[in-house]
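Here the structure comes first, spelled out in structure tokens, and everything after it is commentary.
All protein chains but one are shown at their positions in the complex.
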Amino acid sequence: MNQTIKTGYYGDWGGAFIPEVLYETFRELNIAFKEAKADPAFRQEYLSLMGTYSCRPTPLTHAENLSSHFGGAQFYIKREDLNHTGAHKANNVMGQGLLVKRMGKKRVIAETGAGQHGVATATMAAKMGFDCTIYMGEEDIMRQRPNVFWMEKMGATVVSVTSGTKTLKDAINEAFRDWVTNMEDTHYVLGTVCGPHPFPEMVAWFQSIIGQEARKQILNQFGKLPSRVYACVGGGSNAMGIFQGFLQDRTVELIGVEAGGKGINSGHHASRLTGKDASAGVAQGYKTMFLQNDDGQMRDTHSVAAGLDYVGVSPILADLWQKGLVRFSSATDKEVMEALDLTMKREGLIPALESSHAFVQAFKEAGELGSDEALIINMSGRGDKDIFTIAHAFDDPSWKEFIRKKGAEYAA
Amino acid sequence: MNQTIKTGYYGDWGGAFIPEVLYETFRELNIAFKEAKADPAFRQEYLSLMGTYSCRPTPLTHAENLSSHFGGAQFYIKREDLNHTGAHKANNVMGQGLLVKRMGKKRVIAETGAGQHGVATATMAAKMGFDCTIYMGEEDIMRQRPNVFWMEKMGATVVSVTSGTKTLKDAINEAFRDWVTNMEDTHYVLGTVCGPHPFPEMVAWFQSIIGQEARKQILNQFGKLPSRVYACVGGGSNAMGIFQGFLQDRTVELIGVEAGGKGINSGHHASRLTGKDASAGVAQGYKTMFLQNDDGQMRDTHSVAAGLDYVGVSPILADLWQKGLVRFSSATDKEVMEALDLTMKREGLIPALESSHAFVQAFKEAGELGSDEALIINMSGRGDKDIFTIAHAFDDPSWKEFIRKKGAEYAA
Amino acid sequence: MQLNDHIKKALAAGDNKILLMTHIVLGYPSLEANRQVIKQMVDNGVDLIEMQIPFSEPMADGPVIVKANQDALKNGTTVRECLDFAKEITSEHDIPFLFMTYYNILFKYGVENFFQKSKEIGITGFIIPDLPPEEGEEFFSLTDKYDIAPIMIYAPTSTDERMKELAKFGRGFIYCVARKGVTGKHTDFDTEFNDYMQRCRKSTDLPLAVGFGISRREDVDYLRGRADIAVIGTKTINLVKEQGVDAVGPFIAGLR
Partner (left out) sequence: MQLNDHIKKALAAGDNKILLMTHIVLGYPSLEANRQVIKQMVDNGVDLIEMQIPFSEPMADGPVIVKANQDALKNGTTVRECLDFAKEITSEHDIPFLFMTYYNILFKYGVENFFQKSKEIGITGFIIPDLPPEEGEEFFSLTDKYDIAPIMIYAPTSTDERMKELAKFGRGFIYCVARKGVTGKHTDFDTEFNDYMQRCRKSTDLPLAVGFGISRREDVDYLRGRADIAVIGTKTINLVKEQGVDAVGPFIAGLR
């Protein structure tokens, strides 16, 4: 494969495997994005929006208690949880929203798994005055009703997807089905650095704000670069976001943490780049490492963190993995709950279950570093939105009792 | 009453009506606070903590859709919802936390109604390594279980208060009872600009960060001062926080919005400075306008917003009210739900039910101003923490169904 | 000074004498019950009685008395009823009666009106736990005029200097809180307590009452020589609740 010619490829990965009906739409999107990217005023508009509507720059928090607890590196936490809507997803969504405005479209659609990207998109649509439809697997709607509630309250239509495994990947398929019907007035706000070109490039570009800030902040607050940077990897957008700030620094080791679910050898996980269950494939419009069987059929995946529970992974990360520029590991559900618990108790921070994966690996490795070294964990989102999942996972008796009572009240 | 001599008084209001056993504790606290306030390094430490652990300065968002919807003033929203833990309460709590460190104490206690101040205090205690006990009315624990869950996860002990009306004011009494027993190693982190001197002054000082930022931001973004500034008033801390930025500007009208509940004449509200149900009194350690009967017994109060559901109000605000420097109004539960709905749909913002009170009054008055004038609403917190209350108040059928099912699952 | 004189006389009546002061919450469980309890107390030799006018926010009280305040209010007890009741009681029994309550009750009634009325119905002292002298300008300007003794409170946290300051405002006796914390918990009488009582004694000429957690004859005996008045609060409330009004007399009789 000729890397120098093929656009939208990162080494062997990426591309745009799209139905012909979307060819024009993608052509226009590529042009619009290219122009926007080249236009300093656009980035300026984006930064100003993120600085006044969301809370950018998000802080970099020195976690002194975790540092001394592990007796190694100084922990710094990049606080994407403080974004409006509670996660890094806002960075991407608001950026695409500005692009939609530029393209003159009036309607946005999006897939969502955990609901986080759906809420972010519904929020952006409300702010920018777009119609909005969110596709969400039936299973996920059941699990993440609070997010559905907010999306609807923000004026979005949430469509329950009943095909396939009724989760994220099926919602993506369904969103594409909407798009091939309504491409004229509609933009599909893809939620992560996956999908057909130019989405990986576009989402990575918007998310790069995380790494740009983090780099400046660590130099400012710690006086030198960190030794390691940790991020969880679902589709890979928060990881790409922060990694881009340090890719040029060969002294900074970048670590992506995937969902180890019930164990990397259990068959119940969502690890594409760690473990042996994934292989190269083409689906959902792009080529990457997929969790699939020998026929090329996608497997069921599992993670306590809905946002990591996905069959594919960013083609950009697949490339960095292949080239050895990013190291990958995985964290099990159990390790994640323990890391979350410790982080709440020691730092008063509630990382999302997704983000807690990054904490797990940092906890394992902090002792390898000296106290004059720093590590950064990208806290991609806040966990308080996940109370139903978290309280359930902690098997909290008072919470169950509370829900039982509320349920009985509503049954009456 | 001799205003020039009596410390801790604001006109006729304030004071420190405390049991003798706390005299020494308050003497020390007064000294410690006075020294800290006079020490520029302390404010610097505070600002740096708020800038790295929380997300300060919080943005000022130009709400273009609301502005054009009402066809009057330009709406600017001060985004205290983007603070760590989701409300302005963090400003006060982190400040008091630093003071506790200075005083060398090892344990903090706090009252909480909505749970917001409890979560903030538990968070601060985790971050600063203090033991933490939170007093919360039994009723409020039932209503706000999610917040209790997070407090406990952060390592705090939550004590159910079963005396009195089992709500906020009783939790305050209970916290004082703890304090009179454990004053040596314990600081009581009072959650609002009420209580005995020096609390009103102290909380106002920490919260003044809101107004200082907002003033700079509006000048920067809008080019001139706003015509009006709106804030909801429970105890009054967020209102005092933002008002302090504009008190010296006689062209800026300041409007406090109280809980109108089921109507100012219904007897079911929490309006102390609007309506006729309150009178001067002394309770919970300070003198202000209380909702009380002719004997001086406190009345039951009501608001859809737990954080506004309180019998007293800041003595500083009572003074500003008496002097005509702040205008007061009230918003009913119904108006609040409508304002919240509109704000979500038009701006993608989810103000807390408390904050939504301020939106109501701004909505009523925006049309009186020209489009070359600005108003600021202090969005004291985010509403997504209140999903149980909000979904219930909207009577959302899917939400009820979801809870019913979850409840049945846990009953099995 | 009515109360001062009374106490001095009573103390002078015997060697190593210690007086008993009891506490009741008006309206709890009912005024009728209060009436009977007071009679039992007086008949069994109680020297002074503090009657608490219930308040919705009894910040300085412990759970038992808080609950009593609350129940009294739930029963509909009003300030007016308390005053009427007090008038009846003071005319019936020939010992000093004091009002214990929180400042808001006076404030809402009108502080001077409250003094006047209390004087009129024969009350000899006020115990207001949330009114430090710094906040009592009006209050303390009226105590002499109406000859009602303001009972000042000492706490183990009070410095010598503070005690002296408080003593200036005090009349009748000083109420020495035996330990930190709210009413109703048992106190360990130890060296620390002795030191505290010596500090109290040194700071004032007024008789010393000791409260908080006294429930047995041994407690009272221990206080002899150290204090002048033993205060029994929570114990009798619990007694009435658990064993009825008639248990009060024998309990009081057994204390000395």
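Labels A, B and C are assigned to the chains in the order they are written; within every chain, residues are numbered from 1.
One rule holds for everything that comes next: a contact is a pair of C-beta atoms (placed from the backbone, for glycine too) under 8 Å apart; a residue touches a chain by one contact, two chains touch by 3 or more.
Just so it is clear, the model here is predicted, and its values are computed rather than measured.
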item: For the chain not depicted, the shown chains it touches; value: A
item: Full-complex contact with the absent chain, from A:132, A:298 or A:353; value: A:298
item: Among A:17, A:42 or A:410, the residue in touch with the chain that has been omitted; value: A:17
item: Residue in contact with the excluded chain [from A:44, A:163 or A:266]; value: A:163
item: Residue of A:72, A:198 or A:281 in touch with the missing chain, whole complex considered; value: A:281
item: Chain A residues touching the omitted chain (full complex); value: 1, 15-25, 163-164, 169, 173, 176-177, 180-183, 279-285, 287, 290, 292, 294-298
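Quick note on the criterion: only the chains that are shown with their structure count from here on.
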item: Topology of the chain contact graph, where touching chains are joined (line, ring, star, complete, other); value: line
item: Chain centroid nearest the full-protein CA centroid; value: B
item: Reference chain C; chain at largest CA-centroid distance; value: A
item: CA centroid of chain A to CA centroid of chain C, Å; value: 66
item: Whole-Å gap separating chain B and chain C, where each centre is the average of the chain's CA atoms; value: 37
